[in-house]
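In this view, the complex is presented without one of its protein chains, the others remaining in place.
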Amino acid sequence: MTPTVKAILDKYESDNPGVKANLARILMQGRLGGTGKLIILPVDQGFEHGPARSFAVNEPAYDPHYHFQLAVDAGLSAYAAPLGMIEAGADSFAGQIPTILKVNSANSWANAKDQAVTASVDDALRLGCSAIGFTVYPGSDHFFELAEEIREMSLEAKSVGIATVIWSYPRGGDISKDGELALDVGAYAAHMAALLGAHIIKVKLPTDHIEQKDAKKAYEGGDWSTQAKRVAHVVKSCFNGRRIVVFSGGAAKGADAVYQDARDIRDGGGNGSIIGRNTFQRPRDEALAMLDRLVRIYKGEE
Amino acid sequence: MTPTVKAILDKYESDNPGVKANLARILMQGRLGGTGKLIILPVDQGFEHGPARSFAVNEPAYDPHYHFQLAVDAGLSAYAAPLGMIEAGADSFAGQIPTILKVNSANSWANAKDQAVTASVDDALRLGCSAIGFTVYPGSDHFFELAEEIREMSLEAKSVGIATVIWSYPRGGDISKDGELALDVGAYAAHMAALLGAHIIKVKLPTDHIEQKDAKKAYEGGDWSTQAKRVAHVVKSCFNGRRIVVFSGGAAKGADAVYQDARDIRDGGGNGSIIGRNTFQRPRDEALAMLDRLVRIYKGEE
Amino acid sequence: MTPTVKAILDKYESDNPGVKANLARILMQGRLGGTGKLIILPVDQGFEHGPARSFAVNEPAYDPHYHFQLAVDAGLSAYAAPLGMIEAGADSFAGQIPTILKVNSANSWANAKDQAVTASVDDALRLGCSAIGFTVYPGSDHFFELAEEIREMSLEAKSVGIATVIWSYPRGGDISKDGELALDVGAYAAHMAALLGAHIIKVKLPTDHIEQKDAKKAYEGGDWSTQAKRVAHVVKSCFNGRRIVVFSGGAAKGADAVYQDARDIRDGGGNGSIIGRNTFQRPRDEALAMLDRLVRIYKGEE
Amino acid sequence: MTPTVKAILDKYESDNPGVKANLARILMQGRLGGTGKLIILPVDQGFEHGPARSFAVNEPAYDPHYHFQLAVDAGLSAYAAPLGMIEAGADSFAGQIPTILKVNSANSWANAKDQAVTASVDDALRLGCSAIGFTVYPGSDHFFELAEEIREMSLEAKSVGIATVIWSYPRGGDISKDGELALDVGAYAAHMAALLGAHIIKVKLPTDHIEQKDAKKAYEGGDWSTQAKRVAHVVKSCFNGRRIVVFSGGAAKGADAVYQDARDIRDGGGNGSIIGRNTFQRPRDEALAMLDRLVRIYKGEE
Partner (left out) sequence: MTPTVKAILDKYESDNPGVKANLARILMQGRLGGTGKLIILPVDQGFEHGPARSFAVNEPAYDPHYHFQLAVDAGLSAYAAPLGMIEAGADSFAGQIPTILKVNSANSWANAKDQAVTASVDDALRLGCSAIGFTVYPGSDHFFELAEEIREMSLEAKSVGIATVIWSYPRGGDISKDGELALDVGAYAAHMAALLGAHIIKVKLPTDHIEQKDAKKAYEGGDWSTQAKRVAHVVKSCFNGRRIVVFSGGAAKGADAVYQDARDIRDGGGNGSIIGRNTFQRPRDEALAMLDRLVRIYKGEE
């Protein structure tokens, strides 16, 4: 255990040692273990976009073991996936990498900005998961219902020593398409996840757009010109850095953009990346190379 | 324990000693302890308006510990906040100031006049809170649902010795914007909170506007020209003073207006203020000076 | 225990002795104790119309103790009120008068013909209430939901010896304003309350208007010219007198009209009055004088 | 409600209004209603001694209704009996007299100084009982088990507004036969019932024997020569009079002795008698005459 990780754990001051042990497992895992930085491999694309859109480009990725193995081989911090994906590999990889059970999911055919609860805290326990993962859609008409669902699940999870990761994705309601990535909106979404009791908060990298008219004044005069500064604002919005914040890479894109994102997250004080499509939709060798480089960026080695 | 506080507790005649002990903790805390007056620091602005609109003007306020410390240093009666904010400081400040867990929350993006339940009575117990706080929106289409939620939570809370604070904010339905602050509307909203079983009722300071046509006759001939008289009417509407009533300061405004509000609340027989933005959006020194003066006003020293 | 009361209790043949004991408490209480007649003081006006419209005309009535004391001093049969009002006096008046906990409530601002459930059977037990009171709105789109709520609550109440009082007020749907008081509608509403399992049914005094086209034939040739005859029809509609039926006094009106109503209820075989605004909106002396006279009317003394 | 009864209820300061209402029902019932004194008719002899030993001497007493009717006709405060006896009359006598459901019972054939739990709080609710009655045997090897049983039942009863009566009968262990009635033993037994949370304590009238060697010093120099003084000591041992204490008449004996006992209980500040065999084993007329005289004694009329 490094002082850096201990300092992070100490900020979760109301949590029992069970939750902290699971957070510690994630923070001490893999090549970033002990640095306070983390990279999580999330594979919920199958639920969100269907198997072919997710895996056809890299056929071995149809196999759930592929992702466990990738996360292990790349020395990542944790692997996050829906129930069936975890069930399909939890025995083979038991104890090899912390898992995050994604307990709610949407799909391409759903019109409602909502998600279905598709797994339970009991599943997380029987499958040896370190955390549950839950998506909320601030802005959506369904946000209150989603918030009430995670309230119940998170209370249960905390009582049995399981950590909570909240994916906070603004969408729906009056939020414009640009607004979904706006700085003010992203910071607000991250803050709400913190208020809901998340241990780890996952949001998208924000643009410098300011969406909310009422918020404009609060951002006036600030310098939001660089991604690192915007990351820093989101981190500050998560209890001034008292909560772990990771950022998603979004749609698959060029490798250089991915590396730059990581450098900005690092420089802005973010804790790391959740990076899915940008890795498992590349051939395994390329993916391992990319993850190797991301690890080195987070270690400050490049 | 002062006779004043004992007399207040005696009015909660159906409650068990657990609830009374928690009410006593609030009433005996800080510089107003024993006077029957109280000042509560509520910090749910992050949920309601987002972090930047809430804290950018006073950057240290991004840190949850800032608010605990402000409430302690100013000698206030209690600190109220949503789950994440309480979790982030409950261990560091255990036993230093009574906390009120805000168990439901809205946000700027919600169109419905509704709130999501975001914490539980079990959370209040594990976090050592003295009360739960719950917002209802009389007038809204969602009021019945909100009333049913607090009915269940309050019954559970009362059975385990946790007090109930109800924020009663009329909005929605046929109530006009002016009507939200109307005297008749505010008194009615306060009365409904009392009927729902609240131990402490929180409403806004009312104007002399009378909103409801059917109520006009009941207010005719009354003298509602001063704020103190209007406060007295609200207090009377809460079981003739058998329930603690505190008033909110509303949006940040000039210090003199804040002091005058407090004098009017005091002179009208109200029990005190819930004052958030007017304090944590000022620099800490100014906030402490303002709170010091408010305390002195409630003590009748100015 | 008088033969009259015993005969009434015997009609509740499926109920356990706990429910009967509570019905007996109401029927043996006060000056009408033993006569089979009853007068109930209901104070839910604060919820329905707001405090000023309810109590400003008689200021002491803002205090919940006022109503308990009025019901006791007038020798009434029971006192009915929402949760907060009962909580505010249940200890001081424990054992002095049977209480009916009004477990659902509407308010002036609600557009829906619906009510919120605002108290529980567990509240009734801890507060020592003899019955729960519940309003249904036959005709409303929400009637089915209301019916399902009382079905659940009443089943629970009956299992723990608490009686059920149903306020059955036709409104909403295709029912006209006149129709709300129509004889056929009132009898139908009362009958539905009986069918829902009510022990005590509370309806409004009906006019001789016949609302439903389909029902007209059934009422043809009947003599509905006097209120007493209409009362008798409602009583007959409640299982031929096997259920206690009380009638509401409606809005405050002249004393003579109130007395005449009571005589008609008595002469038509109704069990009594629920009379709220007509008493607590008068000065206490006048209210006591009116209630004294009502008691004497029900005793057949005038 | 008399000031005397109100003052007694106020001493049960941690109880909810439901419990107080049931205590009030007992204290306001019958000819002693309002005096703070009470006479309870207990008929658990059939369980303890068998039917013939209990009822053959007065054949009508085989019928459970006989005892309900005797208690009602004599104007007593409450009737206590085991489940079957209550079930056999609870409907016929619903609301006529408060009942105490004896929820544990022993019998002549049991060697263990123990009792079986033979009824539940749920039975008390469905049967409309005001209290549960429970026997403990301090001194017995089974005392700890009995104490644990009443702890659970009493917690449940208190939460639903049912009062608790504890019969505290020292026996077993090292206590001698004389010791069972010793002053020090009786006071200790009564005190333990109070500590277990009883609302009403039932013990036997003590002799002036001091059983416990270790206690002799505490009683030295005291004047225990009269029964009234010994009663006063027992009352003092029940939280200095904060709990209702009633005394049993013991085996059937001469009427004059019964009257003298009552005078001593009254003069010593006891709250009344539980008197079973001395009444129902006499012909009904004699029993009514005896009870009439006991009532008058407690009223201070003789």
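Order of writing sets the labels: A, B, C and D. Residues in every chain begin at 1.
Throughout what follows, a residue touches a chain if its C-beta (ideal position, glycine included) is under 8 Å from a C-beta of that chain, and two chains touch if they have at least 3 such contacts.
Since the structure is predicted, the reported quantities are computational estimates derived from the model, not experimental observations.
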The chain left out here touches which displayed chains?
A, B, D
Residue of D:Ile26, D:Leu101 or D:Ala147 touching the missing chain in the full complex:
D:Ala147
Touch with the missing chain holds, among B:Leu38, B:Ala61 or B:Leu127, for B:Leu127
Touching the unshown chain, chain A contributes residues 13-14, 16-17, 159
Extract the touching residues of chain D with respect to the undisplayed chain.
11, 13-15, 138-139, 141, 143-145, 147-148, 151-152, 155, 170, 173-175, 184, 187-188, 191-192, 194-198, 212, 214-215, 217-219, 222, 233, 236-237, 239-240, 242-243
By the contact criterion defined above, which parts of chain B meet the unshown chain? Give residue numbers in ascending order.
1, 9, 16-25, 27-28, 90-91, 93-96, 122, 125-129, 159-161
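Here, only the chains that are shown with their structure count from here on.
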When the contact pairs of B-C are compared by residue number, which of C-D, B-D or A-B has over half in common?
A-B
For the two copies chain B and chain A, is the contact made of the same residues on each side, with over half of the numbers shared, or of different residues?
different
Distance between the centres, which are taken as Cα means, of chain B and chain A, whole angstrom:
36
Where chain D touches two or more other chains, by residue:
16-17, 159
Have a look at which chains touch which and call the overall pattern line, ring, star, complete or other.
other
Tell me, which pairs of chains are in touch?
A-B, B-C, B-D, C-D
